[in-house]
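Pasting a structure below so you can have a look.
Shown here: the complex without one of its protein chains, the others still in place.
A, B and C are the chain letters, set down in written order, and residue numbers restart from 1 in every chain.
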Amino acid sequence: MRVLQQMGFLWAVTAVVWLATLAFIVRLVQSQHRLHRELEQLERALQDVRRSE
Amino acid sequence: MKGVLALTGVYKEYNLRPVLEDVHLRLEPGQRVALSAPNGSGKSTLIQILAGLSRPTRGAVTWSGRPLDAAARRCLGVLLQQPMLYGDLTGRENLVFFARLYRLAEARQLADRWLAEVGLDDSAQVRVREYSKGMKQRLALARCLLHGPRVLLLDEPFDGLDTASRAYFEGRFDAFAKAGGTLFLVTHHPEEARQMDRQLTIRFGRVRES
Amino acid sequence: MNSVQVFWTLVWKDLRAEMRGGRFVVSCLSFGVLMVLIVGMALNAAPHLPASWASGLLWMVLFFTTALAMTRHDAKEQEFGGWMGPWLAPIDRSLVFYARWCAAWFMVLVASVGLIALFFIILNVPFPVAFGTFVAVVAAGTLALSGAGTLLATLAGQSSLREVLVPILLFPISIPLFLALIRLTWHALDPAVIAGAAWVEIVGAYLVVVGVLPWLLYELILEV
Partner (left out) sequence: MTKRWIAGIGVVGILGWLCQYFAFIGSPPEKSMGNLIRILYFHASSAWIAFLSFGVAAFFALCYLIRRRPILDQISSSSAEIGVMYTTVTLITGSLWAKPIWNAWWTWDPRLTTTLILWFLYVGYLLLRGSIEGLERRAVVSGVYAIIAVADVPVIHFAVEWWNSIHPQVIDETGINMPGSMLFALMFAFVAFFAIYVLLLAVRTRQEAQRQRLYRLRREIQEVRGRAADKLQPDISAHPQLQMSVPKGSK
C-alpha cells in the first residue's frame, strides 16, 4: 500500500515535469506558426509593392 | 556666450525601427529654423533629442562642439506640448522652483517679474491645476525663458492659443531671435514655417531642407 | 554646496505639493489605521499580543501603506509633464531621485508616527522597552523601504500596470528587509530577545544599495 502511494507521488512528479515542458513547447510552436504566417504575408506584400513600383 | 547646437550622425530607433536616420543638423546663433513634417515622422523625437530628454541610439548631440552635458542644458529653453509644470503649486511657486533649479539669484523677484511679463500677476497665487490651457502655456513660456537661454526649442507653441496670446508669443519669439537667440520651431502649419529663415522637413527619418 | 541647495529645492517642491492637498500622508494614515483595525478584529481583539506578532503586524501594515502610497507620489510627476522640468535643468539627474526619496521618506515617517501610536493603543501593545532602538529601527526601516519603493516606482513608471506592479515588485525584493525589521523591532519591544548583528547588516545593505544604485541607473531608466 505504501509503495503504491509512493509510486503515485512519483508518477505525479514525472507528469508535472514533462507536461510542463510539453506545454511550453506547444505554446512555442503555436506562436511560431502565427509568426510564420505573418512573415509570409508580409513578404508577399513586399513583392507586390516592388512589382507595382 | 554664443553657441551652436548640433546633431551629428544621429540615429534613433524605436521598437527596433529607425525613427531618425543619420541626421546632421546645425542650429546657428540668430537663426530661426522651422521643422514641419507629417505626424509620426519623428518631429517630437528630434526635438526631445535636441533638448537632451531622449538619448539617440547612435550619434552625438553637441553644444559648441562639446557633448550636451548638465552645464550646457542651461543654455536651452524648451517648450513642448506638455507645459512641464506642477499642478499642486501656484504659478509663482512653479517659477520660483525652476529659478532655484537653475540657481538664479533672487528667485522670488525674478518670478514676480516674469509673472508680470506674461500677464499672470493676477493669478500668481492660484494653483496651476486651475489654470486654463492658455494660462498654462504662458506660464510655461515664462518657465522656459526665465534663465535666459540661448536656444529656444518649441514644439507647436501656438496650439490652443487665442489670437491675442498668439500675437504676444510671436512677438516674444521674434524679439528673442533679434537679440541673437536661436529659434527651433516644430509646427505642422506651413504658413508658420514660411515666416522662418530656414525650413526643414523629415522624410523617412532623414532631415532635409525644403 | 550648490547641489545641496538644489536638492532641498526639489524636496521642498514635493513637500509643498503635499501640503497643497497631496493627500499622501492622509491616505497613508487612513489606510494604515484601517488595516490596524482589521488586524485587531482578525485577531479577535486579543488582549495581549506576543512581541514577535506585534512587530510582524506593525511592519506588515507599514509595508502595505508605503507600497500603495508610492504609486500616488509618482503619478503627480506625470500630470503636466512636470518630471521633465528638473530633467532639463543644469543639475545632476540622480539628484532628482534622492530628493524624491527624501520627500517620500519624510511623508512616510510622518504617517508612520501616527500609525504607530494608534497601533500601540488599539492593539494594546506595551510601550517599547528599548525606545531609542525602536525609534532608530523605524527611522532606518522606513528610509530603506521608501528608497526601494521609489526606485521600483521609477522602474514600473512606464508600465501600464503601475499601480499593481509596485507592491508586487516591492514585496519579494524587500523580504530580507522585512524579516530584519521584524526581528529588530522584536528586540526593541523585548530586549531579552537577541536580534543578531546580521539583521542590522541587512538593513544597512539595503540602504547602501538603494543609495548607490540610482546614482548609476536613474538616468538610464528614465531617459530612453
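Points worth noting:
Definition applied: contacts are C-beta pairs under 8 Å (C-beta built on N, C-alpha and C of every residue); 3 or more make two chains touch, one makes a residue touch a chain.
Please read these numbers as outputs of a predicted model, since none were measured by experiment.
The hidden chain, counted over the whole complex, makes contact with A, B, C. Touching the omitted chain from subunit B are residues 13-18, 57, 203-204. Residues of subunit C that touch the chain left out of the display are 155-156, 158-161, 164-165, 168-169, 171-173, 175-176, 179-180, 183, 196, 198-199, 202, 205, 209, 213, 217, 220-221, 224. Although one chain is not shown, part of subunit A still touches it, namely residues 2-3, 5-7, 9-10, 12-14, 16-18, 20-21, 24-25, 28, 31-32, 35, 38-39, 42-43, 45-46, 48-50, 52-53.
Methods note: only the chains that are shown with their structure count from here on.
Averaging C-alpha coordinates per chain places the centre of subunit B 37 Å away from that of subunit C. Taking the mean of the C-alpha atoms as each chain's centre, subunit A and subunit B sit 50 Å apart. One finds 43 Å separating the Cα centroids of subunit A and subunit C. The part of subunit C that touches subunit B in the complex is made up of residues 2, 5-6, 9-10, 12-13, 16-18, 20-22, 76, 79-82, 84-93, 223-224. Residue ranges of subunit B in contact with subunit C, taken from their complex: 51-55, 70-74, 76, 78, 80, 82-89, 93, 97-98, 100-103, 127-128, 136, 143.
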